[in-house]
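Notes follow the structure.
FYI, not all chains are in this one, though none of them got moved.
Each chain gets a letter, A and B, in the order it is written, and its residues are counted from 1.
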Amino acid sequence: MDLRGRHVISIADFSREEILHILRSAAEMELGRPAEPLAGRLMATLFFEPSTRTRLSFEAAMLKLGGRVMGFSDPGSSSAKKGESLADTIRMIERYADVIVMRHPRDGAARLAAEVSRVPVINGGDGSNQHPTQTFLDLYTISRIFPQLVEGGLTVGFAGDLRYGRTVHSLISALCHFGGRIKLVAPRGLELPPQYEQEARAHGLHIETVPTLQAAIDACDVLYMTRLQEERFPDPLEFDHIKASYRITASMLSSAKPSMRILHPLPRVNEIAADVDDTVHAHYFTQAANGIPVRQAILGLVLGAV
Amino acid sequence: MDLRGRHVISIADFSREEILHILRSAAEMELGRPAEPLAGRLMATLFFEPSTRTRLSFEAAMLKLGGRVMGFSDPGSSSAKKGESLADTIRMIERYADVIVMRHPRDGAARLAAEVSRVPVINGGDGSNQHPTQTFLDLYTISRIFPQLVEGGLTVGFAGDLRYGRTVHSLISALCHFGGRIKLVAPRGLELPPQYEQEARAHGLHIETVPTLQAAIDACDVLYMTRLQEERFPDPLEFDHIKASYRITASMLSSAKPSMRILHPLPRVNEIAADVDDTVHAHYFTQAANGIPVRQAILGLVLGAV
């Protein structure tokens, strides 16, 4: 399967077979390769919005494959503030670099960049829209623990802000390739938008809302936790109240399946108590670490080097 | 010709023969070299003022030659705000790096840095003063399209802010080495300072002002367009009016020579309409791309490695 030259803008652009190919390639990367397949290649990281985790994991991935990195981590140092259009910035950078990793506050910015760029553009998050490499690493993380993912044998729970959480939307869309059961639990007003529920049903998944976080913990193989953001709540008191009921503590895990694993796109604030970190269920730091082999695989594949 | 150890502060520091040597070296760089002549060498990028384009093209140039890069892209992260003098900062960095690329908001800062540094200092722009590598890439771009540049056979037009545009001043000075004809068109109050006109005449160039942008388009082999900056105009209404008459659109190009090429130091804002991009006359993105081989040549030459 040849992904050379492909842009990586939305998880929806990838077929089941392509997703599985990327996950297999990530597994090979994780074994470690002494060679440097991207020696002499140059990656530009254009972060029109800061994101330490995404940027550093792309940079680590590129550097570990022998490639080189340049870019900016902050809109303040870009030409955008002189009034340059994004299209013009991309037309310049595509002549300097072999691949562009871009994060932008505006929905659709990555797609626009891909349309003008002759080198692959990898979307590192565009507004509330897409962050496909996060979804690849979520899938990779799940498939490493539960190979039965691809046969639709899993129950995956989603908790927290399901309305605005783009990682949730993308992962649910991706799970449509594989089947299985989905459990949802969200505060009133932050429920999953109906189109994602419809999409899942249309693909034969069993999807339902459960009443409490505890119910999700008890039912799932994988629980995908997200952060509640205070700015989504008009009333600070309401936020404090809701926050308390969307917080996992170690004592809540006694009735979970022993094999259950908690994921979180990070950063977490209060929604997972520190005492969870020491349980067998905590898997979010391993998930973050999986960003490296997954991004190595994507970089290697779009550059035609692995 | 040995340029090892040379500072690159002003285009005026270079003879005709040296300029031609650098352009030839850039052409060799553009052919691509498998070797890494700057392996083990370290470039420091000291950007006391942000400039994405200049910084990234220097970094790409260094990395493509096998060198390594460190530095800052923003005055906020420099020691200058603790009150350290520029001379002291340079005395530190020259002990860490093999070559220094510096951009500074103050006129003359690069010359000062060169006076205290034992490693080559390359001026990436100092205030309104000089930006010599831009001029080298402008010359390189013109010479690649029109080899007759060096025999003085070209008509080069300059349009827009000719008073404050340092790239215009430097390129006119550099053209004095080669001869030819120059056409100028600028809003009232933003005309070319008389000393540049005198310098051109003293070197035997034919230089004259034309009444309209259209007249410049029709007369030139190369049209060098620049950005008008609102802050130069006391009256916003006047700016809007002038801006409209300093804007190239595709329809204005029908009477241009077929071989005419438009350059622009970028970023452009409104002064070149997007429909120009698809004409044969648009050459500004290729010009930007030429920043890489030109800066490769300069880095290689001052480090004595090519």
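Going forward, a contact is a pair of C-beta atoms (placed from the backbone, for glycine too) under 8 Å apart; a residue touches a chain by one contact, two chains touch by 3 or more.
Since the model is a prediction, treat every value here as computed from it, not as a measurement.
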item: Per this structure file, total copies of the shared sequence (2 shown); value: 3
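As a working rule, only the chains that are shown with their structure count from here on.
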item: Between subunit B and subunit A, distance of the C-alpha-averaged centres to the nearest whole Å; value: 41
item: Residues of subunit B defined as touching subunit A within the complex; value: 47, 50-53, 55-57, 59-60, 63-64, 69, 73-74, 266-269, 285, 288-289, 291-292
item: Of all residues in subunit A, those that touch subunit B in their complex; value: 40, 42, 44, 68, 70-72, 74, 76-79, 82-84, 88-89, 91-93, 95-97
